[in-house]
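Just one protein chain is left out here, and the rest sit where they should.
Letters A and B mark the chains in the order given here, with residues in each chain numbered from 1 onward.
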Amino acid sequence: MFSSKAIRVAAFAAASLFTAAASAQSGKPAEIKIGITTFLSGPASVFGVPAKAAADMYIEQINAAGGVKGVKIVPVYVDEGVGGDKFLSEYRRVVQEQGVKTMLAAISSGNCNIVAPVAEDLKVLNVMWDCGTEKVLEEKRYRYVVRTQANATAEMVATVLYLLRTKPGFKTIAVVNQDYAYGRDSWELFRNTLLALKPDTKIVAELFPKFGATDFSTEVSRLQALRPDVILSTSWGGDLDTFVRQAAQRGLTRNSLFVLPLAESSLERLGAIVPDGAIVGARGDHYFLHPELKDDPKLKEFAQKFKAKTGAYPIYSVHHMIQAIDAVVANYDKAIAGAKGQWPTTEQLADSMHGLKFRGLTRPLVIREDGQGLEDQLLGVAKKTAAYPFPVIDKMVIYPGALVTAPVGKKSPDWVRTLTPAIMKDASIKAFPALK
Amino acid sequence: MSKVQARMGPAAMPTPATQPASARSRPIVSPPAIAAAVLLVLALLLPVVMPWIKTPVIIAACFGIAALGVSILIRAGQMSFGHAMFSCAAGYAVAFAARRWPWLDSTVLIALGTLVGAVSGLVIGAFVVRYRAIFFGMLNLALSMVLFAVLGKFFTLTGGTDGMRLARSTFFGMDLERAGFETALLVSVVALALGLGLLVRRYLNSVAGQALSAIKTNETRLEFLGISAYRVMLTGYVLSAALCGLSGAVFAITQGLVTPEMGYWIRSGEIVFISILGGVGHPVGAFLGAAIFEFVKVFAGAYMIGASHLVLGVVLIAMVFFAPRGISGLLTGARKGGQP
Partner (left out) sequence: MNIDIFMLAIMDGVSYASLLFLVALGMTLVFGVMRILNMAHGSLYAFGGYAAASIGLYMAAAGLPPAWSLAVLVLAAILVGTLLGAAMEMSLLRRIYDKEPMLQLLVTFAAFMIFEDLQRMIFGVQPYSYPAIVDYLGVVDVIGITYTRYQLFVLPGAAIVIFIALRSFLKYSRMGKQIVAVAHHREVSMAMGIDVKRICLFTFIVGSILGALGGALALPTTSWVPGSGAEMIVLSFAVVATAGLGQVEGALVAAILIGLARSFAVYLLPEIEVLVPYLIMVLVLLFKPEGLFSVAQARRV
């Protein structure tokens, strides 16, 4: 009665209706586009380019293993080196023209300050993957903006604690920070913490060369004249490289103890120029020779792969990138489970980020209800060894994130003023034996 | 106009033969008017098809208004490589005001920015308009760099190189969501562009405007006519500064961000580029130039990453050699007397 053609057409129609219904049921997109901002040009690119390499490698790995529930991840990169104004235009274009719903932004605290309200306005999930300014999440409660790493508070408090542990008797300190949000905010936190724990410290100079400066000879001259016991610099990337190089060239590193909380990312590039004994931090517990996890298969394998591909060991920007991607993927799993099989909306994804537990390459992290991540902080001193052509970190101490981060709802610059010397002896601080 | 007539007598009245083409009566549908209509339609209809293009169109309109201002001075033969300082100053004024008085409406903020532009134009112009040619260009450049350096250095006051952010204000009293706000801005800035274009055209055809061109061709003769070149230039300068101020204020409100880069000398150079590209003969030129400029930037950003300045540079050189009167010059055709 029914012609074979009619039966075939009917079968085809039924089949397509069924698959359409099925995919409408799960709402799976064809691909997950993630916008990733990093420094691809200028002095900061020595920091940002390895992170991009890491993202490419890691996303390839994830896609090869099937992606997120079978959906592949496609990264879209935005260069932060073009300046805040052009960066914002690019950010908006990627979100509005390319329809990206998840952004990993940014490295520069200045850029994070700019995009956080814009992301909230555009209703896209914005994962702050590397910027440190604590002010973004403390001055306003965001739904769509979270941070998958610690903030400047944790980094600076841990640094002060390590400094007081290493050189408790110093008298004078000078600071040379980059003149932008992070440079200013990190100094405010460091200074408040230091003065709370050691009120008799004398601050002899506060120098803020511009972000991206390529010449620090006047700063070096001034510091030589002042001869402080300790010189702090929260610079990073090409700026830190140039500053340490110029300081070492003129002997400044001989007379003052250099405290460089962000120097883990510069050790391999600077090599022997870094003076022995300089205090080095890793903005988290990110070090390829992690005292607890250096033989952990995930870290070890990735470090070797990364070294083989790029010629250098992973620095903390790489770790932060992996952490952020891991958080996004773990979040999808969490949100899909919560949405009972339906593909989650951006709102559901944003909400489920709060309270997420995840792990990058080193110790696991958790994101609090205010969107701030709790990340343990590793610090140590630089030491030349025969094993590597660059200094390793010795006398490592890890400070747990919960200890050194301001509680939810508190403003960090005020909270750090309330710290007492008792924090230096907290039991949760873990010190590791020195190298022979 | 009557003062000149009274002094010189009817013989000095411009006769139809010597009048520049633009003042002669001619059909409404002239090429520049068509170009203007096309731009208007594109500006309003493209965003309906591609919603993301709203912001680039607004930015292009801002650049166009700034180029309109700069082209007034180019008429007088003076190229200012520092006019971005007026948009920058206006932008920061808007940012400060929005922070201090968050209840101010966007239209008030734009008016404030324009005023700041005009006043700074008056203050700076009072000195600067005495200079000509390269000194004029360089002095403007130096002043804009002073502003740039100050804004970048005083972090606690101005946010340094990170700049200052603006929260979205009400528009004509309405509290709008992002999409509605952008549409409102788009319509307003396009209307402003049209209105200002017509206004500037009237100004350029008036005695003050014609006197500007006279400064370029023969300033001394203008002085002999009894017209103060200083006053003419200063009026033109203040007007151009006000236009740049307006463009800066709208830019600040659209972006929600002001940075010292707004006043960098290369930005001023880009504005000059747009004026020359579009041509200073007819106000529509400024907007044609701005449209092409934005288009090249977006196109180059997508397909030829890192070559936008190269393309623009080549285009500029080609314009100088082959079409020195710009696109609007090509539209209006060759004129007698070589008036730009």
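Here is the rule we use: contacts are C-beta pairs under 8 Å (C-beta built on N, C-alpha and C of every residue); 3 or more make two chains touch, one makes a residue touch a chain.
Predicted model only: the values in this text are computed from it and were never measured.
Listed residues B:195, B:226 or B:324: the one in touch with the omitted chain is B:324. Only one residue from A:45, A:96, A:109 or A:265 touches the chain missing from this view: A:45.
Of the candidate positions B:67, B:84 or B:139, contact with the unshown chain belongs to B:139.
Among the residues B:37, B:50, B:123 or B:150, only B:150 touches the chain that is left out of the figure.
Although one chain is not shown, part of chain A still touches it, namely residues 40-43, 45-46, 49, 81, 207, 210, 212, 214-215, 217-218, 221-222, 224-225, 238, 241-242, 245-246, 249-252. In the full complex, chain B contacts the hidden chain through residues 74, 77-79, 127, 131-135, 137-139, 141-143, 145-146, 149-150, 152-154, 218, 220, 265-266, 269, 272-273, 276, 306-310, 312-314, 316-317, 320-321, 324.
Just so it is clear, only the chains that are shown with their structure count from here on.
Centre-to-centre spacing of chain A and chain B amounts to 42 Å, using the average Cα coordinate of each chain. Residue ranges of chain A in contact with chain B, taken from their complex: 83-86, 88-90, 92-93, 96-97, 109-110, 113-114, 117-118, 121-122, 179-181, 184, 208, 210-211. Within the complex formed with chain A, the chain B residues making contact are 50-52, 55, 59, 152-153, 155, 160-163, 165, 167-168, 178, 255-257, 259, 261-262, 301.
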